[in-house]
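With one protein chain held back, the other chains of the complex are shown just where they sit.
Chains here go by letter, A, B and C, matching the order in which they are written, and residues are numbered from 1 within each.
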Amino acid sequence: MSYEELKERVFKANMGLVESGLVVLTWGNASGVDRKAGVMAIKPSGVDYEKLKPADIVVVSLDTGNVVDGTGKPSSDTPTHLHLYRTYSQLGGIIHTHSTYATAFAQANRPIPCYGTTHADSFYGDIPITRPLTSAEIRGDYELNTGKVIEECFQTGAIDVTAVPGVLVASHAPFAWGPSPEKALENAIVLEQVALMAILTQQLNPAVQPVPKVLLDKHYLRKHGPGAYYGQK
Amino acid sequence: MSYEELKERVFKANMGLVESGLVVLTWGNASGVDRKAGVMAIKPSGVDYEKLKPADIVVVSLDTGNVVDGTGKPSSDTPTHLHLYRTYSQLGGIIHTHSTYATAFAQANRPIPCYGTTHADSFYGDIPITRPLTSAEIRGDYELNTGKVIEECFQTGAIDVTAVPGVLVASHAPFAWGPSPEKALENAIVLEQVALMAILTQQLNPAVQPVPKVLLDKHYLRKHGPGAYYGQK
Amino acid sequence: MSYEELKERVFKANMGLVESGLVVLTWGNASGVDRKAGVMAIKPSGVDYEKLKPADIVVVSLDTGNVVDGTGKPSSDTPTHLHLYRTYSQLGGIIHTHSTYATAFAQANRPIPCYGTTHADSFYGDIPITRPLTSAEIRGDYELNTGKVIEECFQTGAIDVTAVPGVLVASHAPFAWGPSPEKALENAIVLEQVALMAILTQQLNPAVQPVPKVLLDKHYLRKHGPGAYYGQK
Partner (left out) sequence: MSYEELKERVFKANMGLVESGLVVLTWGNASGVDRKAGVMAIKPSGVDYEKLKPADIVVVSLDTGNVVDGTGKPSSDTPTHLHLYRTYSQLGGIIHTHSTYATAFAQANRPIPCYGTTHADSFYGDIPITRPLTSAEIRGDYELNTGKVIEECFQTGAIDVTAVPGVLVASHAPFAWGPSPEKALENAIVLEQVALMAILTQQLNPAVQPVPKVLLDKHYLRKHGPGAYYGQK
């Protein structure tokens, strides 16, 4: 994949955030990776989506984090993205937003329970929330440490990043990912929608429980894995 | 009705879901039936609404479920649609969505009570919720069994599918129907809107009761049945 | 004012309901009156807003209710509109909608308290809710009786229809009005917006009280009456 192609796809994923109503102002960013070339492409920091062009997407080395293509500064969240790509070789795209309902769960320090098949179709279980960062982690390499608490969250919870392609960072906002920037965008959209439905579900029935594992298995596995039968493939 | 006409009408009902804001991504599907021809037309599985064309609509035999026209795979929810058409000869169109507020009621395992005339104009009483499927029903012919619990729900509650043209499947989402795909779409829109109003109504007055039968009768019967006087007919 | 001009203005008020997001499907209707000509113009019953043209607006006699211009049937809510125009000579336009938040208050059998200056700018005090209609009133001339309970509500509460240009009909939905169809539309928009803000205000502070009379006086009177200083007049 050429830098141009990678930048074009990452540009489209960023614009998809706007079209899907997931971002306000310049909040949020999408990135994509080319593992053969050893690079990550990401939105420049603080640029208006209205003015964003494919040529503005910044390409950085996956290894060093140095800019290898582009004239702008990469997103301030670049160290978080890099840490996740380095830790999980399955990831091809990452999306960070402050989308309204998912951010409300993050601010409330609550995971998003799996209350139905909409959730189970894309996320195999609760969408977890990280522990709060310590004062030292906040004062130090804050964005890198954000990546590290995400890693810790999945490790501690024995959660598979492929089966649960998203997380809430406590007091902050969601990250979602996937094997490609396109799939990461789709998962970010689903994450926001299931967050909205979950808050309404809890309002209607404060004693509601997550769906049983058998329903989770059915829905997740009919869309994913060897026995999948959803879609045209 | 030719296959072309049926496919065109089912295509339009599917696109109506998008225009009405009832679907996110590829969730949801609309179908229509031609009882003389013994066929049902339905959205293909997992296809983007942006790319959907009338020619993509798949026609299957109402009897065998086999594809009789079209090159794609029919929606994974096809067995649910087929079961409902086979069980209720009154149905001409069926809509399945994961629309936000109706799905919240489904996830909360709560029926939608009739709190006002908006609801009574289209649904003659509460919109019921099915019992949860058993583990065996989920592991077995899941989509067919979804149709069967809907049937059981209306039978147990002695509810007329013509008078109450929709249902919530527990932990899943709504189905709505009507004598045609166009009317099924309208009922799906009403179902979502009354779900939204019902959650707000309960928030404002947790002790609210459903409307009395005399008001239900008045509103439902002024739009339906021999004494109807709403509309231009 | 010619019938054509009246129909054009009433058409525009009806389309304004759609543009303002106050109606779903064919719900809602706007009317206007020409007192010199002794006629009321109103939306035809159950016609799609997409297909509505100025020529479709039906003109009826304010006195007899008979159609004097137009080929369609007038809105089924015509007797409610007629009763209000006959009772209150100040009214020049009336709007009926099932707008989401105002309808939620109507369904919850709750008036909309005046919690702030947005409300006070247009409604001089709480927006009242009628008593429920009796079974006899529902089974009899239902739409006329709806007009009568609105009249009773303002009479019992000693409320001035000019100062409080709207009402909630219990278990049904709002009506709003004004000296013209244009002003009635504006009041219907305000009514919905203050309903939305009121439900949020109650959620944030369940013990919230209506604003003091001094603030109500200030805001209402700076826009209305002899000392008004808002706007370009």
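Observations on the structure shown:
Everything below uses one rule, namely that contacts are C-beta pairs under 8 Å (C-beta built on N, C-alpha and C of every residue); 3 or more make two chains touch, one makes a residue touch a chain.
Small disclaimer: the values here were computed from a predicted structure and weren't measured.
In the entire assembly, the chain absent from the figure touches the shown chains A, C. Which of A:G16, A:P44 or A:P181 touches the hidden chain is settled by the complete complex: it is A:P44.
Across the entire complex, the residue among A:V59, A:L91, A:I127 or A:A173 in touch with the chain not shown is A:A173. Considering the whole complex, the residue from C:D34, C:E137 or C:E186 that touches the absent chain is C:E186. Check C:F11, C:W27, C:Y115 or C:F175 against the missing chain and you find that the one touching it is C:Y115. In the full complex, the hidden chain is touched by chain C at residues 115-118, 186, 189-190, 193, 196-198, 200-201, 203-205, 208, 211-212, 214-215, 218, 222, 229-232. Taking the complete complex into account, residues 24-25, 27, 44-47, 72-73, 76, 98, 100-101, 103-110, 133, 135, 138-139, 142, 171-173, 199, 202-203 of chain A touch the chain not shown.
Rule of thumb we're sticking to: only the chains that are shown with their structure count from here on.
Taken chain by chain, the contacts run in an open path, each chain touching the next and the two ends left apart. To overlay chain A on chain C by their CA atoms, one rotates by 180 degrees, a value rounded to a multiple of 5.
Mean C-alpha position of chain A lies 33 Å from that of chain B. In chain A, no residue reaches two or more other chains under the touch definition.
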